[in-house]
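All protein chains but one are shown in place.
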Amino acid sequence: MAEFLSAFSWINIRFLLMGLWVTIEVAVVSVILSFIIGSLLGVIRYVKIPYLSRIVGFIIDVIRNLPLLLIIFFTYFALPKIGIHLGVMTSTIFALTIFESAMLAEVIRSGIVAVPKGQLEGALSNGLSFKQALWHIILPQAYKKMIPPIVSQFVSLIKDTSLATIIMLPEVTYRAQIIYAQEPNAIVAMFFALAVLYFALNYVISKIGRILDRRMAA
Amino acid sequence: MLSLFQTHAHDFLTGFGWTIASSVLALIGSLILGTVFALMEVVPNKAANIIGRIYIEVLRNIPLLVITMFFYVVIANVVKISGFAAGTLGLTLYTSAFIAETVRAGINAVPNGQLEGALSNGLSWWQGMRYVVLPQAFKLVIPPLGNQFINLIKNSSVLAFVAGMDLMYQANMISQETFDTFGPFIIVAIFYLILTMPMSYYMRYLENKLNKEG
């Protein structure tokens, strides 16, 4: 027990918290980017533009069906081949954004589909253009319904950031590994710390999501 | 790319085999565990409800990698456990939390009257669940369960972190041996898609069918 407690020195905790900050930074930037790109892709898939929607749909399906770890490897090793040099952090954000955009595109498409057809028809017959109807009538309603799945995607993102330890992103899981490799007695304590940190972060996010959802529904 | 596959066919196929083995084992395990914890959440017993809730919330909110590494480097101090086993166990526990959520949603979707009817007909709570509610619940949640299985296959790549011999591990090994950072990953991507794509399209078909029926 003394061993367990002594692992929680301020030095170790600070080292981990610095990693947690990297985790949060990467996840927040990725979720914002994925939300924008995912919305665009989801709309493209929904509006059925000849060829484009099909191509986009197929690409989304391929990305959704691949392991994220594979996409992380790809962006880190393959992108530089076409002259794009990214640091570890940017590269992770890039990979997460590609993956999450594809996941969110599906969420958004099904969110749009769930808005009753009559709404669109009504808007169009009232003289709004398709784009206006989409932007002012359909999307706001769709987004309201999408809060729970979007929040759960955000939680996934926080967890998925840990996979970037494979390319040495100094996030919280990687830092815990560094600590217990140097202080073997701290290993159980480090796993405990990881569990607590991730749980607390994700639990808070889920709770906020639930509150938002209730507000929107009311 | 073809020649890379030919020279390393054995490695790729071995990885493919281990990925399938791990996914199937974890699917069976997580279906059982997930159903058990879903039942714990709905059983009329406060203590069981709380335990079920904690299990699900904890495992859902911790990265799969952390759970897997825990088995590989901590539990291994107590019980001997290989990388493959650690990875598969991690996958099982992690996925079981999501399956529990899915199954519970299914149970809740079955009208309450069904269970009440069963109870008034003299069945016990367990019998009512077993013979009346669960069969209907499972039917409702087949598409989301299928999606969970697709996630499970993708997540099995976590085995690469613990030398679990799976597709990702093999790709990494081959890439380091050949200094080719492109080919091996493209080839395993195709292997993953062979497993996940057809299932994903089938699940979408089922969902559409259910939506139309409903």
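As written, the chains take the letters A and B, and residue 1 is the first residue of each chain.
FYI, a residue touches a chain if its C-beta (ideal position, glycine included) is under 8 Å from a C-beta of that chain, and two chains touch if they have at least 3 such contacts.
In this text, contacts and distances are computed from a predicted model.
Visitor: Determine which name in "Protein-methionine-sulfoxide reductase heme-binding subunit MsrQ", "GlnH_2 protein", "Response regulator transcription factor" or "histidine kinase" the UniProt entry assigns to the undisplayed chain of the complex.
Guide: "GlnH_2 protein"
Visitor: Out of B:A21, B:A105 or B:A163, point to the residue that touches the absent chain in the complete complex.
Guide: With B:A21, B:A105 or B:A163 as choices, the missing chain is touched by B:A163.
Visitor: Per the definition of touch given earlier, which of A:V47, A:V115 or A:L212 contacts the omitted chain?
Guide: A:V47
Visitor: Kindly state which of the options B:V24, B:V58, B:V73 or B:A105 is in contact with the chain not pictured.
Guide: Answer from the full complex: B:V73 touches the omitted chain.
Visitor: Need a quick check: the contact residues on chain A for the chain that isn't drawn.
Guide: So the residues of chain A touching the missing chain come out as 11-12, 15, 18, 44, 47, 49, 51-52, 76-77, 80-83, 85, 87-88, 129-131, 166-168, 170, 177-182, 184, 187.
Visitor: Using the document's contact rule, name the residues of chain B that touch the chain not shown here.
Guide: Interface residues of chain B facing the absent chain: 69, 72-74, 76-77, 80, 82-83, 160-163, 169, 172-173, 175-177, 179, 181-182.
Simple rule for what comes next: only the chains that are shown with their structure count from here on.
Visitor: Could you please specify the touching residues of chain B with respect to chain A in the complex?
Guide: Residues 57-58, 60-66, 69-70, 73-74, 150, 154-158, 160-161, 168, 171-172, 175, 181-182, 185, 188-189, 192-193, 196-197, 200-201.
Visitor: Using the touch definition up top, name the residues of chain A that touch chain B in the complex.
Guide: Touching chain B from chain A are residues 61-62, 64-70, 73-74, 77-78, 81, 155, 159-163, 165-166, 173, 177, 180, 187-188, 191, 194-195, 198-199, 202-203, 206.
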